[in-house]
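Written out below as structure tokens is the structure these notes cover.
Missing here is one protein chain; the remaining ones are kept as they sit in the complex.
The letters A, B and C name the chains in turn, as written, and every chain counts its residues from 1.
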Amino acid sequence: MSADVASDKHLHRLILFSDAVFAIAITLLAIEIHPPEHWSTIGELFQRMGYKLAAYAVSFAVVGIYWITHRRMCERLVRADIVLDALNLAMLGLVALLPLGTERLWEHAPAQAILVYVGLVAAIGVASGVMWGYAVFIGKLSEPLPRLEAVFLLLRMILLPGLMSGLSIFSLTYPWGWGLMGLLVAGTAMASRVVRRRSAAPPLAASMATSAASES
Amino acid sequence: MSADVASDKHLHRLILFSDAVFAIAITLLAIEIHPPEHWSTIGELFQRMGYKLAAYAVSFAVVGIYWITHRRMCERLVRADIVLDALNLAMLGLVALLPLGTERLWEHAPAQAILVYVGLVAAIGVASGVMWGYAVFIGKLSEPLPRLEAVFLLLRMILLPGLMSGLSIFSLTYPWGWGLMGLLVAGTAMASRVVRRRSAAPPLAASMATSAASES
Amino acid sequence: MSADVASDKHLHRLILFSDAVFAIAITLLAIEIHPPEHWSTIGELFQRMGYKLAAYAVSFAVVGIYWITHRRMCERLVRADIVLDALNLAMLGLVALLPLGTERLWEHAPAQAILVYVGLVAAIGVASGVMWGYAVFIGKLSEPLPRLEAVFLLLRMILLPGLMSGLSIFSLTYPWGWGLMGLLVAGTAMASRVVRRRSAAPPLAASMATSAASES
Partner (left out) sequence: MSADVASDKHLHRLILFSDAVFAIAITLLAIEIHPPEHWSTIGELFQRMGYKLAAYAVSFAVVGIYWITHRRMCERLVRADIVLDALNLAMLGLVALLPLGTERLWEHAPAQAILVYVGLVAAIGVASGVMWGYAVFIGKLSEPLPRLEAVFLLLRMILLPGLMSGLSIFSLTYPWGWGLMGLLVAGTAMASRVVRRRSAAPPLAASMATSAASES
């Protein structure tokens, strides 16, 4: 019991710290946006800042999605250990580079800069996936979880953010990319539902109901 | 029971993260204020920085008012879901732009810059309103709340901050604007009282007790 | 009971937010320290940065003292209201200006800049005192507290930090100022003890023991 409390404290502090890093990274995204020196109408202002604001919005969404991913991951965990601390730090270290990557994105619009940016986003996904994989399969830090669901969550964590950020940057140039994005989101949501139903086999029904409720 | 705890955790983490973003945005407001290179007396310093300090004070008050709004909103909620996460992130994304808007305000004092600033403040109000509207009317995330009160809070959230920031900037030029401000604040406070008394009708006494209990 | 819980939540969130602002202000103090472009030995580096580092240390101590003051104040409170929110925001708004004031201090060492700095520090003390005075005497937000102790704490809050920061800057030039500082700290500690003993009259003995313990 008391060991549970200590673990709970550890996990709580890991969350406190991570939230602060996410919040700082997401807020710093904005401070590098410097508006043009001279402008006369609001229309002109938005036209000249449009690309910067779009890059800001995409990066804000990326950090937001990883924050949500992190929150969901931690909801499933019941304790933390030092390896999780280290993996979490590595992941946050990549998140903290995003403001920098965003700056690059709007100054060096060409393909190379975008590739670096999407690569960084994908790397955060991989780092989150490693964290989750360790927590569930090696460190046994999570609540009991059907294997199918754990693997599905792992894949979703690793692949989805990279794909979504790549697609959204792509869609800034080719608007029909937003259609693909819709398909991707809808497909993932459907797959989630299927996995959850399959995982909810009788012996696990009780634990599943709980975890499904905790995700809402 | 455990689902309640998980929801409570979700809401708690949303609050932690939001508080950090509010705190960073409010503190960053100050770091762009650079005092003049040369000055000889304190009087001269304040004279030359007066406009910047006024802009800082207004922006600080704006973030403060939205923080209070957010705190009050979250006090009424009993759980959070992923849509609330997304709407909350969108709102914070606008808050994080305020330091930038403030910088604009004091460098491009003319009407256009003020319009952009007031527009941004108003947009945060609308984003808060959308968040509240979703939570109460669609997501059913709040404690039971009389419809009249919910609608009144929605309107106040959307309209008040935009009006107040517009008026306070206006009043920096036309001091009699502060009188209008006083009327606005007094009127809103009176309306709040009326709405609350009306909402506190007998049949709701029970639901109130429930909601009070669910707040623990 | 449930109203107590809501108040407790309100106070908790006010503390969360304030801690984040204090933490950001204290950390930003450092980022404006830019070391000299060229230096050859470590001795030279410290000699050329000595004044900056001393200004940093003083400002860090100032924010730290106000954080401790705030923590102690909040320990005595049992609930918060919207006026406390507003007074707290005003106080934090002055704290957020400290990094700026520090920058001034080391670039414009002359008496005028120091006066502005000490004035700002003193203003934070006054703002804290107003907050405390409201909480205890007007808003009745604190636990029961002997009047003598409440007044003593008010005076200490308002006067001590301004005096200490003034003295420590003074002492950087006139080292014998540190002696005065020692006297000031010792005198305040003695006065605290006298006030506490006097306040601990029989009828209050129980509540006092608790509050004294909670201060350690």
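Everything below uses one rule, namely that a residue touches a chain if its C-beta (ideal position, glycine included) is under 8 Å from a C-beta of that chain, and two chains touch if they have at least 3 such contacts.
Predicted, not measured: the structure shown is a model, and the values here were computed from it.
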Legend entry - Omitted-chain contact residue, chosen from A:Arg13, A:His34, A:Lys140 or A:Arg197: A:Arg13
Inset, instruction - Tell me where the left-out chain touches chain A, residue by residue. - result: 1-3, 5-6, 9-10, 13, 16-17, 20-21, 24-25, 28, 82, 85-86, 89, 92-93, 96-97, 99-100, 103-104, 108, 112, 115-116
Legend entry - Residues from chain C at the interface with the omitted partner, ascending: 15-16, 19-20, 22-24, 26-31, 33, 35, 39-42, 45, 56-57, 60-61, 64, 67-68, 71, 74-75, 210, 213-214, 216
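Everything that follows uses one rule, which is that only the chains that are shown with their structure count from here on.
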Legend entry - Between chain C and chain B, distance of the C-alpha-averaged centres to the nearest whole Å: 27
Inset, instruction - Averaged over CA atoms, how far is the centre of chain A from the centre of chain C? Could you give it in whole Å? - result: 38
Inset, instruction - Would you please write down the residue numbers of chain A that are in contact with two or more other chains? - result: 20
